[in-house]
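Take this structure, written in structure tokens, and hold onto it; I'll ask about it next.
The complex appears here without one of its protein chains, the remainder shown in place.
Which chain is which? They are A and B, in the order written, and residues in each are numbered from 1.
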Amino acid sequence: MFRGELFLEAVGPIAGAAIVTAELTVAAGLIGLAAGALAAMAQIGGGWGGALAGRVYVSLMRGTPLYVQLLVVYFGLAFAGLSSQAFLAAALAIGLNSGAYCAEILRAGILAIPPGQIEAAQAIGMGRLRIWQRVVLPQAFIASLPPLTAELTIVLKSTPLASVVAVTEITYTGVLIQSRNYSAIEVFAVVALAYIAMAQVLLRGSRALERRFRPFRA
Amino acid sequence: MNLKSLGILALAAVLGAGAAAPAGAASLKDVKAKGVLVVGIDPTFSPFEFTDASGKIVGYDPEILEAAAKNLGLKVEYKVMPFSGILPALIAGGFDVTPTLNVTAERAKRIDYVIPTSTSTNAVLAVKGGKVAASDIGALSGLTCAVKQTTQPEQMMQKLNKELTAAGKKPVELLGFETIDQTVVALADGRAQCVVDDKSVLVEAVGKRKDLALVVVGDIGGSTPIGWGVNKADADLTAALSAEVAKLKADGTIGKLQEKYFGYTMVVPEKDFIPAQ
Partner (left out) sequence: MHDTFEVFVEYGPLLLEGLYETVLLTLAGALCAFMAAMVLHAAAASPWRPLRAVVRLYTELILGLPILVLLYCIYFAGPGFGLRLSAVASGLLTLTLYYSPYMAEAIRAAVAAIPSGQIEAGQTVGMGPFAVARRIVLPQAGALALPALVGLLIGLAKDTAILSIVSVKELSYMTKQVVSRSFMPFEVWAGVALIYWVCLSTLDLAMRRLERHLTRHRRLAP
């Protein structure tokens, strides 16, 4: 029942598609981190306007399916004249979605910083931007590493949806192979293994990162 | 511009820009300047469009398309996506052209068609010795039928369902999937009693899955031309592609490709091919 040759045939194309998945994960992860940091900063230090904008952003992203967000961003970019940018649309949609969760994580990390530190920074004459950059964000980032890396795994697991906007990543490559030779079991075995392997890489990498930064934690 | 404002912009667009006209894809001039014809495709529809063992996109329409593009001095770049996303993306300007699209009156209002490259007749696929005795809609009443989401065969079945309910009969339950192989698997597993789609595609599936004892019961509905869709904003691109298709028809290339992929030649209309209804 399990046809080994079909399993082996799927390995090459899916390994190739894994590169697309990896690129998309990294791009969306970085966009998510940046969007999350900005949204968290806006909510905490951006006055009432910033707080409102930050909350609306988080609420919209958390309150709608990523599947729908992908389509809206894809068609939205088309309205903006960036119509054939499938990878950009996917990275942006997945990244902005992840940004809402990063914002919540970072907000908790920022609020955990003792106010005395910020007062001390002000006392030695640091400006607002410098305080964010030198005192608050680095500590919040390090303190939030475990949930942030868990979020990156979720980004990896969101990438299959990018196929709806013409990004041929691992899962859709599997669908295409299956459509050719009717090999659901063999192909999805390869697909599942690819994701589990990539998730393991992320897990190991994040543990190493946490160890590396542990000396800096309060 | 930072990312968040970009996000807010996108969301503002979501809520406010509902009535704006789509930007549209590039015109023929832009396409020629790029030197690339961007093609949106769902290559899971053999023999019309599919992938070979190396993953390369091949098939009847891609071969004609590549010949036409070559004559226009263009390279072809494929954007691969499920069919349910193809028409929306074409309207949004995600690519310049999409092949293998049934010509329907409804679609012709929103997109333009290059002159057709083939004709399609829908047929009913079933398991040998199963519940499906005949391919007319009355015989399918009350059964479950797998189709591809948002395709012409699905819409045709929805229309036939209206006739069934009007006649006081039970409608056919339609299960929509993303690819033909998924519909065939649903049939083979007994989750549907039949599949309705293009006959040549179903014949191909029967050949591929000899182990399943599938049979094409017969035709259903009339036949429709199949052509390539282009964004309404690109009238000159449509005209240029139509001229190329006409040339490839005249010099016999298309006839040869029909023999190669379908095993027979078809009569394909060149004028007035858009149905009234």
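To be clear about the criterion, contacts are C-beta pairs under 8 Å (C-beta built on N, C-alpha and C of every residue); 3 or more make two chains touch, one makes a residue touch a chain.
Owing to the predicted nature of the structure, the values given are computational and were not obtained by experimental measurement.
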{"item": "Listed residues A:F87, A:F141 or A:F188, member touching the removed chain", "value": "A:F188"}
{"item": "Sole residue of B:I91, B:A139, B:M157 or B:L257 that reaches the chain not shown, by the stated touch rule", "value": "B:I91"}
{"item": "Omitted-chain contact residue, chosen from B:G55, B:G130, B:G176 or B:G255", "value": "B:G176"}
{"item": "Where the unshown chain meets chain A, residue by residue", "value": "1, 59-60, 62-69, 71-72, 75-76, 78-79, 153, 156-161, 171, 174-175, 178, 184-185, 188-189, 191-192, 195-196, 198-200"}
{"item": "Residues from chain B at the interface with the omitted partner, ascending", "value": "14-15, 17-19, 22, 84, 87-89, 91-92, 106-107, 109-111, 146, 149-150, 155, 175-178, 182, 185-186, 189-191"}
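We adopt the following convention: only the chains that are shown with their structure count from here on.
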{"item": "Length of the line joining the C-alpha centres of chain A and chain B, rounded to whole Å", "value": "34"}
{"item": "Chain B residues within the chain A interface of the complex", "value": "2-4, 6-8, 10-11, 13-14, 17, 20, 22-23, 25, 38, 40, 43-44, 46, 50-51, 53, 55, 79-82, 85, 88-89, 92-95, 178-182, 184-185, 208-209"}
{"item": "Chain A residues touching chain B - in the complex, by the definition given at the top", "value": "9, 13, 31, 34-35, 38-39, 42, 53, 57, 60, 71-81, 83-84, 86, 92, 95-96, 99, 163-166, 168, 172-173, 175-182, 184"}
